[in-house]
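What you see is the complex with one protein chain gone and the rest in place.
Each chain carries a letter (A, B and C) given by its place in the written order, and its residues are counted from 1.
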């Protein structure tokens, strides 16, 4: 069927465009293994990786803590202004990342400047939608009748939530948490503005590139790619 | 129902956290209208906005040109490796933005450095998933039986695509194109590495912030926010 | 023990209107109605899942209208049984006991005991998704009964089962009620369930409870035309009676008794006999009729007929349709006994 082959040929441009840079950087780094090892012994790199992991994990936990209840309310309750809240939740996706940084600084100023709080603030703003939407979709997929039955059997609403809704929505929420984490660790633009220090790995990539060139920034990039892909494979 | 109220209270933290910075920056700028007007007469700002709009639009068009055929193939055809392609399409979402820049430079080096091509290359990598997934979902929602009937009436597969599948999936594809555009114009990290010049508005925000401070970067931020929100409202 | 007083509710496309009835201790009360009548909404109001717009619900004299479901002391089995898929059968049944902080050994004993009665003792370690429809229903009943509720609410409990399982469980339900002695309120569209299980039955049509009484009473003396229609009198003929003759749309029909004035009579479609030629006998009403359309209902066919200005519906079997060659536009003879007519 020629039409489909033609479409597949067109479409494979994008597939190759996404796959090629991944393969090229991994292949080039494999032939320059020394540099990778050196990066893994660079205290500065390790510190930055630690910062990235720590802040992304903290962000994912905070997003869950507040996003799961919000997702539950959005899934179970009709209220005036609900569609506005739904829309607002998706807003961070469309705002330029540098502008997110400016917005946060304008609002919270010194409370977040150049601190772990700042990194987390920036990450939370851009990644919270993933946690909220995943939780909402997870709860929507749980038959509300199960909670009703739990209640007629004597469970309070809170108890029904913890013994029925939450365990059943758990897989969806967990994958939402991973996406939140991945989005958080991918953020650069907002962090550059809010908190250049403490240095995160994704910012260090940029700094090494600016100060020492492409070859120096490549090993950290590869480490981050491997981390992200690992998480992504777990998610699937 | 106390449980739901408690959940709503917890959840509203995130809603406020997203809404507050938006309101604060708009409110502060409203009380500093001069600065906004000055920004709108700054040739440098206008040039950067023009660059952002141009590159984001070009990116969205390229993503559509290749993403729509890919989406159609993914919606209509089973083939070995399909799930790998599906996964690959989503990979750009989880890669840190600065790493995306490094990957692209490592792969294409001088061909994209500091050029419009580079900006578009960075934008395309991070935003193509939106176009592909929207097209796929759009075509999945079109009853394949309509295309079958069109074919028994004498249409080739290509003709059936253009006269039935494409017009029916158009709303989904259009909203995917808008999301692609919004994601493209929001990108900063990858562009900073690949193409600091020609200057885009989202990079200029950062430059003004670094060189002249928060007050100078705010007006451009507000202009970008208004643009993004307008597009977002159109989308809904 | 349960009193429902003038309950009204608008909920999605359903409108409950002034529903009142009561269920006595130990009774099996059945609410019978077609789908879309609002039966589930009524059950969810009694369970406390939905709040009524107006009216009151009393349980043992206490007004529970605004109580949350967990305080009411009644249990509810929805149509899909709603077993907790992430728990074993044992944990499903033990759920209500654990909430009541019953000691562990006591839980073990009670679950085993009821599982014994319901014949699911061998399933306790299984997950719900591995169970058949009949097994799921037993587990749902065990889970609801083990907490010894004041009242058991069931929504179409036999609707998702195959014929054999259904028939078996209908029989066992009677035995369980004797052995465990619970009170049940059960909504259904099945006449069979009403006949075999119901002590009393309420007919619910279009959001209103139109007739309540013993099963035999309701089925033999429908209180109104719409109940009659629901119970199978698809033909309601309105006309003027003079003695034993009813005139309706220019057709003269012989009645089973003397009546005078405007009357309505009911006739079941299965009491109409179709033939290709006349088969006149003394006791029959017989007319020439035109087939307007036929409607296949599985092995049965509903034939829409016109006699002058009078429209009638008759049932024949599919094989009769094939043998007699009945299709739209065909002329046939229609006959029915005067005694098949029910004067309302």
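Note that contacts are C-beta pairs under 8 Å (C-beta built on N, C-alpha and C of every residue); 3 or more make two chains touch, one makes a residue touch a chain.
Since we're looking at a predicted model, the values are computed, not measured.
With respect to the full assembly, the chain omitted from this view is in touch with B, C.
Considering the full assembly, C:322 is the residue among C:257, C:279 or C:322 that touches the omitted chain.
For the chain left out of this panel, the touching residue among C:30, C:131 or C:170 is C:170.
One chain is missing from the display, and on subunit B it is touched by residues 143, 145-146, 148-157, 159, 163-164, 167-168. Annotation for subunit C: contacts to the undisplayed chain at residues 163-164, 166-168, 170-171, 190-192, 195-196, 219, 231-232, 234, 268-270, 292-302, 304, 315, 317-322, 325, 327-329.
By our rule, only the chains that are shown with their structure count from here on.
Put simply, the chain farthest from subunit A by mean CA position is C. Distance between subunit A and subunit C, defined via averaged C-alpha coordinates, is recorded as 53 Å.
Once the centre of each chain is set as its mean CA position, subunit A and subunit B turn out to be 16 Å apart.
With touch defined as above, residues shared between interfaces to two or more other chains in subunit A number as follows: 156-157.
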